[in-house]
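Scroll down for the structure; my scribbles are underneath it.
Shown here: the complex without one of its protein chains, the others still in place.
First chain written, first letter: the chains are A and B, and each begins at residue 1.
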Amino acid sequence: MSARSPLGEIAVRKPGAQRMGFFTDTTVCIGCKACEVACKQWNDLPADGSEFRKGGSYDHTGTLSAATWRHVRFVEALAPSPALQREAEAALARGIGGNVPNIPAAGGMPSVEALGGAGGGVAEHEMVDLVGIAETEAQPQMDRWLFMSDVCKHCTNAGCLDACPTGALVRTEFETVILQPDVCNGCGYCIPSCPFGVIDRDPYDGRAAKCTLCYDRLEDGLEPACAKACPTDSIQFGPYDELVETAKGRVVALHEKGIETAYLYGAGDAPEQQIAGNLGAFFLLTEPPERFGLPAQADSPIQENAPVATATGLAAAALAVAGTVASMLIAHRRARR
Amino acid sequence: MGESHRPKGFKRLRGLPVVGRAADWGMGPHAVSKNTKTAGSRIAGLKATESVCPYCAVGCGQIVYTRDGELVDIEGNPNSPINQGTLCPKGSASRQLIQQPGRLTKVKYRRPGGTEWEELDLETAMDMIAERVIRAREDHWQTHDEHGWKVDRTMGFAHLGGATLDNEENYLIKKFFSAMGAVQIENQARI
Partner (left out) sequence: MVWIQGSGMAEAHPVGFRWVMKAKERGAKIIHVDPHYSRTSALADLYAPIRAGSDIAFLGGLIHHIIETDAYFKDYVVNYTNAATIVNEEFKDTEDLEGYFSGYDPETGTYDRSSWMYEGGEVASAAGQREHSTQAFSDRTGAGMMMGNVESDETLQHPRCVFQLLKKHYARYTPEMVEQVCGIPRETFLEIADTLIANSGRERTGMLVYAVGWTQHSTGVQMIRGGAIVQLLLGNVGRPGGGVMAMRGHASIQGSSDIPTLYELLPGYLPMPRAREGEVTLQDYVDRGGSARGWWANFDKYIVSLCKAWFGDNATPENDFGFPWLPKISGNHSHFTTMMRAMDGGLDGLFVMGQNPAVGSQHSGLQRRALGHLKWLVVRDLADLETARFWKDSQEVKGGEIRTEDIQTEVFLMPAAGHVEKEGHFTNTQRLLQWRDKALDPPGDARSELHFMHHLAKRVLAHYAGSTDDKDWPLRNLHWDYSEHGQHAEPNAEDVLREINGYEVATGRHLSGFTELEADGTTACGCWIYSGCFADGVNQTRRRNPGNLDDPEGGWVSPEWAWAWPANRRILYNRASADPDGKPWSERKKYVWWDEEEGKWTGYDVPDFPAPKRPDYKAADDAVGMDAISGDDPFMMMADGRAWLYSPSGLLDGPMPTHYEPFESPVDNLLYPKVPANPAALVWDRNDNPLNPPRDPRYPVVASTFRLTEHHTAGPMSRNLPWLAELQPEMFAEIDPMLAAKRGIEDGGWMCIVTERAEIEARAKVTHRVRPLEIAGRTVHQISLPWHWGSHTTSEQGVTGDTTNDLIALSGDPNVSIEDKAFSCNVRAGRRHNSSTARLAHAVDNELKLSGDHGAEEPEKAGQRGDSQHPPELEDE
């Protein structure tokens, strides 16, 4: 029951199936992390380890990983403050902040997290000197505390899938992208091919792992675990086209309420502005995407440069053979012990 | 899903003879694994029992899935008008509460002055506790308090209950300990 998708990808096909997706509305997220836990519970994923992270607000899992397929980001956004603005610009000049491309002009609200670099757990020397700012500025005011549940985007143009030499990554009949652990050989090519940094290798068995959009649950007509658990329906699941319509309506409603910065990330864009050909898991944001560690532009590397990608694919294929042989040898050796 | 309007380099590439096939090497329909083909939720067909979350007092409905008496999954109950299938992180983790590392299955006993836990048979422990609570009751029985007022009680033992106990359990605690004459019966409700 598998076939090529219109893109020529490996895909599972089932009659009557339609594209399914996630719509994550950050304006109603309460940062409770139910999605993180519900995901781990359903998928039997281990904890990543209990590490206290500096500078990440209430985020102590830090990033999406092989064992964390939903991850809640926390952004402590301060009200405009000249001193902070100066600090932010200086930070940028020093090249701090990872892929943070711009700090909003005066009137915008640079966030603690964005200044310190996307994601939690930034190195100490990169931290913005909050104390220093506090001393120079009378009282910078907390403006907003923003929460956003991040997840695999299930891209239309899926870099991971394009890069995978073994066919471990496939598109399902729901047009989601899943990684088949029983096929993956751990080559890791998918990892840099994901423009969002979603995929990670399991430190124990070396194989890649990521959100499946609960493919197993979908097969039985069940809602994915994270969306089901979400107390405030910040994560919504449903037929993709319907979700996009819902999301567009939500943006309009927010604009009417005066929240004019609301926009969709990864859905409903004009063709030339689409992110990875549109995202199966898209977001409603009220801040620039970089605030949440999302790139402003993204696509599958293979879309960007097909010939290079082909060469990469061929090389990957060769390596895949080697990898498969190696893993067979390892397995053989283990079995002998 | 709408057709993408971007140049589909890879797609075009695949259309080419030889190179296209090379690009497809190791892929193809057979790469969809057996597990993927037979995928399904692990709770399909399992016994589902309706329960209530043990954490805060919102009272979210839970559905507990078991296979042959083994706990497989706990999720929110979609029928509950309280949570409509949702759960917070604690409620979502409640399977791990039941299956937690270090879950006690035997009585542990620490003797006076002892430095380590020992294990006790349940019946033996119950007998020992009954003997001690009777002795405490008798040793500290008061018919009258310091004002000479009638009190008919024991001050020898006390109880502190948590608020994850069932009402039926609290009822038996209050009923039985009151019958023994205990008054120092307390609960998390005050704390």
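Quick note on the criterion: a residue touches a chain if its C-beta (ideal position, glycine included) is under 8 Å from a C-beta of that chain, and two chains touch if they have at least 3 such contacts.
Quick caveat: nothing in here was measured; it's all calculated off a predicted structure.
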| item | value |
| --- | --- |
| On chain B, residues whose C-beta touches the chain left out of the figure | 47, 49-62, 64, 66, 69-71, 74, 79-84, 86-94, 96-98, 100-115, 117, 120, 122, 125-130, 132-136, 139-141, 143, 145, 147-176, 178-191 |
| Contact footprint on chain A, counting only the chain that is left out | 28, 30-34, 36-37, 40-41, 46-55, 57-58, 60-61, 76, 78, 112, 124, 127, 130-135, 139-142, 144-147, 231-233 |
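The criterion applied here is as follows: only the chains that are shown with their structure count from here on.
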| item | value |
| --- | --- |
| Chain A-chain B separation of Cα centroids, rounded to whole Å | 31 |
| Residues of chain A that touch chain B when the two form their complex | 1-4, 6-8, 10, 12, 19, 32-34, 36-38, 41-42, 156-157, 162, 165-168, 170, 172, 175, 178, 180-183, 214-217, 219-220, 222-223, 225, 228-231, 233, 240, 271, 274, 277-278, 299, 302-303, 305-307, 309-310, 313-314, 317, 320-321 |
| Touching residues on chain B, where the partner in the complex is chain A | 1-15, 19, 22-23, 25-29, 31-37, 39-44, 73-76, 78, 83, 85-93, 95-96 |
